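In this view, the complex is presented without one of its protein chains, the others remaining in place.
Let's look at subunit A:
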Amino acid sequence: MSEADMSIIKPEMMMKSYIWLETADGSIQQVEQEVAMYCPMICHEVLQKGLGAGSSKNCAISLPQRVNPAMLSLILDYCRFHQVPGRSNKERKVHDEKFIRMDTKRLCELASAADSLQLKPLVDLSSRALARIIEGKTPEEIREIFHLPDDLTEEEKLEPLKNLMDDPRIRLLNRLYAKKRKELKEREKLKGKEVEERVDERSVDDLLSFINGKDHKVVKTSKNKKKNKKRKEHKNKDSHKLHSKQQGVQIVDETASSLGGVSNLPSMEDDIFSLQTDSEDGYVDDGMDPVLKEMLDREVEDFARRLNSSWVLSSGQERQPVHFSINGNGATRRLTGTHTPQGFSQG
């Protein structure tokens, strides 16, 4: 509107008083005063800055950044309806139900804009609508609707919920464990340990050569093999992440057997402990890729944790779970085991 236009005052405009509002992108519009004053934030601005605020284009009230022109017009429609005093509660409800029907993106923007204008009823209305969208849906569906990145690892997804939700993957995992353990226990009885060891060494050699092409670490392989086996076991049971180590299913079997019987656990812990101090050097010498090393360390930790919790569940005995923590350079420390309270085990 030019200066000339401004001087032509329409009769309707004389009746109502208008307030000028400016959104973050610079566009300015005028709105009937009673409609705009329905927003607490605008109301406060006017009261704080005196009657002059918003009375002309030049001193328009600037709105918070989260209010874009599209949202502003929506909010003003809402205010325009609700500021009329004579409406019944039912009328208002019916209007709100229709009003809130919009796509999710706009719903989120609306909630945000209403919040910055301190319009609580509209915030509640849009939050309710968003809650209705979320409830009952699977995580995948929710991620798709809201464009959320799927950036949690499998372990992280299972972790806090492990004890709360009846996640079928936990049950599956435990069943697999139990099955493997049983199978390998039987095999152990038939074969005898020596045979296992031999089988192990052979395949671990292959493994090591695959990683770094050297084979002078034969001495250490007997310890390392256990770690590798654990890795494989873990990978096998989980989502097959480390394809680089895709070898020797029999290793997994043998590994499971040595982890198998209840009585083996303490010795296993010792092995892991000593294993790590060895492998620490081993890794440094090997010049392994640090990223890979990190990944392996994490998996060991996760596996150990899973191992512990699955022990509490399956054995049902009061077994001391051993807590491991991995610090930066991959060494594991054994913390004092504490008794897991009975009521709080895997759910």
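Here is the rule we go by: a contact is a pair of C-beta atoms (placed from the backbone, for glycine too) under 8 Å apart; a residue touches a chain by one contact, two chains touch by 3 or more; residues count from 1.
Keep this in mind: contacts and distances are computed from a predicted model.
Asker: The chain that is not shown, which UniProt protein name from "Response regulatory domain-containing protein", "F-box/FBD/LRR-repeat protein At1g13570", "UDP-arabinopyranose mutase" or "Glomulin, FKBP associated protein a" does it carry?
Answerer: "F-box/FBD/LRR-repeat protein At1g13570"
Asker: Which residue from A:Thr23, A:Ser55 or A:Ser112 sits in contact with the chain not drawn here?
Answerer: Reading the full complex, the residue touching the unseen chain is A:Ser112.
Asker: Can you name the residues of subunit A that touch the chain not displayed here?
Answerer: Residues touching the hidden chain, for subunit A, are 104-105, 108, 111-112, 115, 123-124, 127-128, 130-131, 134-136, 139, 142-143, 146-152, 156-157, 160-161, 163-166, 343-345, 347.
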